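Heads up: the structure comes next, in structure tokens.
Every protein chain except one is present and positioned as in the full complex.
Chains: A and B, in written order; residue numbering restarts at 1 for each.
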Amino acid sequence: MTAPRQFLKGNEALAYGALHAGLQSFYGYPITPSSEVPETLATQVGRPEYPEFRTFLQAASEVEAINLMLGAAATGEKTMTATSGPGFSLMQEGISYAHGAELPMLIANVNRAGPGLGNLGPEQTDYFAAVKGGGHGGYRNVVLAPDSVPEMASFPSLGFSLAFRYRTPVILLTDAFLGQLKEDLEFPTIESPTFDTPWAATGARGTTRHVLSSMHIELPEQNLVSRHLRDKFAEITRREQRSEELETRGARVVFVAYGICARLAQRAVRVLRDRSVPVGLFRPITLAPFPRDRLRALVDEGVRSFVVVELNTGQMVEDVRLAVDGAAPVRSMNQFGGLLPSYRDLVDEIGALAA
Amino acid sequence: MIAASAPREAKFGPSSIWTGTPTHYCAGCEHGTLTHLIAKALAERDARERTVMVSSVGCSVFAHEYLDLDSVQAPHGRAPAVMTGIKRAHPELLVFSVQGDGDAASIGLLELLHAANRGEPITIFMVNNAIYGMTGGQMAPTTPVGMVTTTSPEGRSVPQAGYPLDTTKLVASLEGPAYVRRVFFPISPTPAPDFFNARGALEGMQAVRHAFDAQEKGGFAFVEFVSTCSVNWKMSVLDAKRYAAQVLAPLFPSGVLRDRFGLERR
Partner (left out) sequence: MKTEVILAGHGGQGVLELANWLAYFHLARGRHVAYTPSYGPETRGGKVKCYVVASDEPIDSPIVEEPDLLVAMNIPSMDYLPLLKRGGRLLVNSSLVKDARSRADVTVTEVPAAGIAAALGPYSPQKGRDTSIAANSVMLGAVLAIEGEELERQRATVEEVFRHFLTERKAAYIPLNVQAVEDGYRHVRGAPPLLRAIPV
């Protein structure tokens, strides 16, 4: 690279970010608008720059991909896939099994529009599937939401840290806009941490063997395991809530938005602050665990109401309402079908609130 | 998926099945040819009111915009299951789908083989262009060894991705199917033959007719059309046809592999 800074698509940044984070294997199946992730990685496998990245395999389907990852993760390998809605649906069974056996892995979902085939425009309609868990048996994903190309590059590292620290699948939830957007970025000097994986199934040693299973046929045993999973997510919720704020100090109204909507809201906040309207932006970085503590604190700091902006018919707004718990009104602003709102819609919404 | 080509009524004659919407297929793409052959075959048997098409996911996905038929969208690869559901509910219907090689031989291989093995009376046309056309040129299970695609940038290698999958042979290895055939579909580029004189189109037309006949006689019918995708092969249309003749034709030889009702003898 001659230029000091790089100029990459979100999906490319995600691929390189994962490589910098020490990615060892990628299993996936092509689907627009995520295909640049496997296409970028296919050019890098076996390169001396990334000696750890040894396996790139295009699976026969997303069902196969997630199960290939179950195997890779069971050996303690850093493994990842990238997909979009229809593929994410097919992966739900495997994700459930990964939770049952506590296997770390990174799953990027570049959210496209609509149920079924829908279209290739950006949406945030997979919020529920990612945050509430789209598969069976009651598990909780950790869900990260980047809002820029630099974050697409740095979040794989964060994702792997959380995945291995808590032995959990981590979802990187992004959208068709951020996947295709190109921005300048300084490649973060991401450390590629190695994690202790004494639980990995790589052969029994002496009296220690490794049984990675989600089947607990004795009822009390399943009860214990489910308690453990519950307590684990409670600990994650205590320790790992992440968010970012813009101009929330002195704000009366605060936008809550993630991903590309957070960028639109940034613009709206700047415009409104120039007109001396006291508004701010609260951006959840972890959609799960939802950063409810900080959001709730905003009410005590004087925020009178919240406006949730999202590309669906209203999903995150439920978590915002839970966090605020009736202490302030929460309004919902939506756009969907692959369309984006204008920042002016956001500005007008505040105008209506102020009036 | 780039250029829109004008409908070819002039050459095929107006078909009661054709909507007249200009197609989205790229110039020279066999998807367009096959869609026309299907329209013609269905018009011949006046089957519009007793036909349901199942749309698969690939460049065939917009077929309902050109074929004036009832149609049902299947998820990627699942068309044979959706077709079975329709056919079991309404055995009098003529049910068919155009699947891509990725759709049928990768993600949907299980549905294809089981429907074939049960001998479901349905008709499947598989366009084998050796690549994922719709999503921009990733490797397919049918991609020849050495072919460069966006997910095999150094060319398909056997240790990495195995050998090209012979879907027609797999289907024909089962007892269930009644009619199994493979057609080399690209029209030979020299010396600029009239479209209808081309062997691929004639054979294709016959195969489409027989595949519907077989279904009407209660059998499972599968026809593979060895095709091109010049755009994603990154070749001119002519070079793509040539490449298909040189590389794909020997890899996927034409022939009738199953003809339980003796349709070919008549």
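One rule holds in what follows: a residue touches a chain if its C-beta (ideal position, glycine included) is under 8 Å from a C-beta of that chain, and two chains touch if they have at least 3 such contacts.
Bear in mind that the values here come from a model prediction, so they are computed numbers and not experimental data.
**Student:** Which of A:I95, A:L181, A:L272 or A:V320 touches the chain that is not shown?
**Tutor:** A:L181
**Student:** Among A:P122, A:G135, A:G259 or A:G280, exactly one should touch the missing chain; which is it?
**Tutor:** Reading the full complex, the residue touching the unseen chain is A:P122.
**Student:** In the full complex, which bits of chain A touch the chain not displayed? Write them out.
**Tutor:** Residues touching the hidden chain, for chain A, are 2-3, 5, 7, 119-122, 176-177, 180-184, 263-264, 266-267, 270, 338-340, 342-344.
Note that only the chains that are shown with their structure count from here on.
**Student:** Could you list, by residue number, the parts of chain B that touch chain A in their complex?
**Tutor:** Against chain A, chain B makes touches at 57, 61, 73, 75-77, 106-107, 109, 132, 135-136, 138-139, 141, 150-153, 160-161.
**Student:** Applying the document's contact rule, which stretches of chain A touch chain B when the two form their complex?
**Tutor:** My answer: residues 29-32, 35, 38-39, 42-43, 56-58, 60-63, 86, 116-117.
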